[in-house]
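Mind having a look at this structure? Questions to follow.
With one protein chain held back, the other chains of the complex are shown just where they sit.
By written order: A, B and C. Residues from 1 in each chain.
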Amino acid sequence: MRVTIRLFARLRELAGRERWDMDVATGAIVADAWTGVTDAHPALAPFSRAISCAVNDQFSRMSQPLHEGDDVAFLPPVSGG
Amino acid sequence: MRVTIRLFARLRELAGRERWDMDVATGAIVADAWTGVTDAHPALAPFSRAISCAVNDQFSRMSQPLHEGDDVAFLPPVSGG
Amino acid sequence: MLAVTRTPLSIDALTMAVEAAVRSRGEGCGALASFLGVVRATHQGRAVRYLEYEAYDALAVKTFEQIRDEVCAQWPEAELALVHRVGRLEIGEASIAIVAATAHRADAFAVCRYAIERVKQITPVWKHEFFADGDTWVEGAVADPEDADARKKAMAIACA
Partner (left out) sequence: MLAVTRTPLSIDALTMAVEAAVRSRGEGCGALASFLGVVRATHQGRAVRYLEYEAYDALAVKTFEQIRDEVCAQWPEAELALVHRVGRLEIGEASIAIVAATAHRADAFAVCRYAIERVKQITPVWKHEFFADGDTWVEGAVADPEDADARKKAMAIACA
C-alpha cells in the first residue's frame, strides 16, 4: 500500500525533500515507514532515537499500524517558543 | 510655623478637604501635624495606627521633624494594582 | 516607562519601549513577561458599575523607581515598565500594566511578579468601587517602602 511521507526542519534539509509517496507492505507500522526513509536517506539514521511521528496530523507511536493513503510525518526534536 | 496638609482617598473624603495650611509649633514632628488633623477631624482618628505619611513627596516616619513650608501628606492603606 | 496616567494602557507600547531599551545596551531580551490588572464585573457578589483609582502621583512614581531599583539589584540586566492608570475605569479596562524584560523566561516571570507584589505593598494608589447601591474604598497594605519583611515576602513569592 502507499503512504505519504513528510519531513520537517533538519530532517527535511538532510533528505533534500519534504513530501513524497512511499510503498509499504500491508500491515506495516510507522517504524517500517521510518526504515524506508532511512534506507533512502542514510543521513537521517542518527535521528532514529530522537524523532517524533504523526499520522494524519495526530501524534502517533512508532508501533501504530498504517493504512492506505496515510500521511506519515517525522519530526526532529522541537525548538519552538 | 506653617505647613501644608494633604489627605488622600478615604481620609480626604472623611475630612471633606484635600489640602490646607496648618500652624504647628517650632520643632513639631509629623505626628504633631497628624494630631492637628485628627483634632480638626475626629472621624480620622481611627486611622492613626494605619496611616503612612510623606513629607515633600518622600515617604517619612511620624517622628520626622517638620520645617516651614513642608508639604505633609497622610495616606490610608493602599489598594493599587 | 514608570508613570501614572489617565489614558488606556497598552502592553504592546510598553513592550516596544522595553525591548528597545534592553537592545540598546546589549544583545536584547529574549523573554518579556507582562501583567495587566483588569476591572471585574463583580466584587464579593456585588455588581460593580465602575471603579475610580486615585493616586498620589509624585510619590507613586517614586515607588515605581524604588521597585525598579530593587529589581535591578537582584536582576542587573532586567528592564521594567510600570504604569498605573487613574480616574474612572469601566469593567474590562486595565488599571495597571507591567512589562519585565530579561534574557531568559524564568527571570522575566519573577521580575514581573515581584513588581506587582511590591506595587500592592507600597504604591500610594487607592481603589474606589462603585456599586448599584453604594461605594467602597478598598484598603489593603499600610505602605512602608522601608519594610524589609514586606520586600522579602514579595521576593519569596516572585522566586517561588
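Everything that follows uses one rule, which is that contacts are C-beta pairs under 8 Å (C-beta built on N, C-alpha and C of every residue); 3 or more make two chains touch, one makes a residue touch a chain.
What you are looking at is a predicted structure, and each value in this text was computed from that prediction instead of being measured.
Hidden chain, full complex: it touches shown chains A, C.
Here the missing chain is touched by one residue of C:E27, C:D133 or C:D149, and it is C:E27. The missing chain, though absent from the display, is touched by one residue of C:P76, C:G92 or C:G134; that residue is C:G92. Of the options C:I11, C:A58 or C:M155, the residue whose C-beta touches the omitted chain is C:I11.
The missing chain lies against chain A, touching residues 6, 8-10, 13, 50-52, 54, 57-59, 73, 75-81. Contact residues of chain C toward the unshown chain are 10-12, 15, 19-20, 23, 26-42, 91-92, 94, 101, 103, 105, 108-109, 112-113, 116, 160.
By definition in this document, only the chains that are shown with their structure count from here on.
Rounded to a whole number, the gap between the C-alpha centres of chain A and chain C is 48 angstrom.
Centroid to centroid, with C-alpha atoms defining each point, chain A and chain B lie 74 Å apart.
We define each chain's centre as the mean of its Cα atoms; on that basis chain B and chain C are separated by 26 Å. Of all residues in chain A, none touches two or more other chains. Within chain C, contacts with two or more other chains are made by no residue at all.
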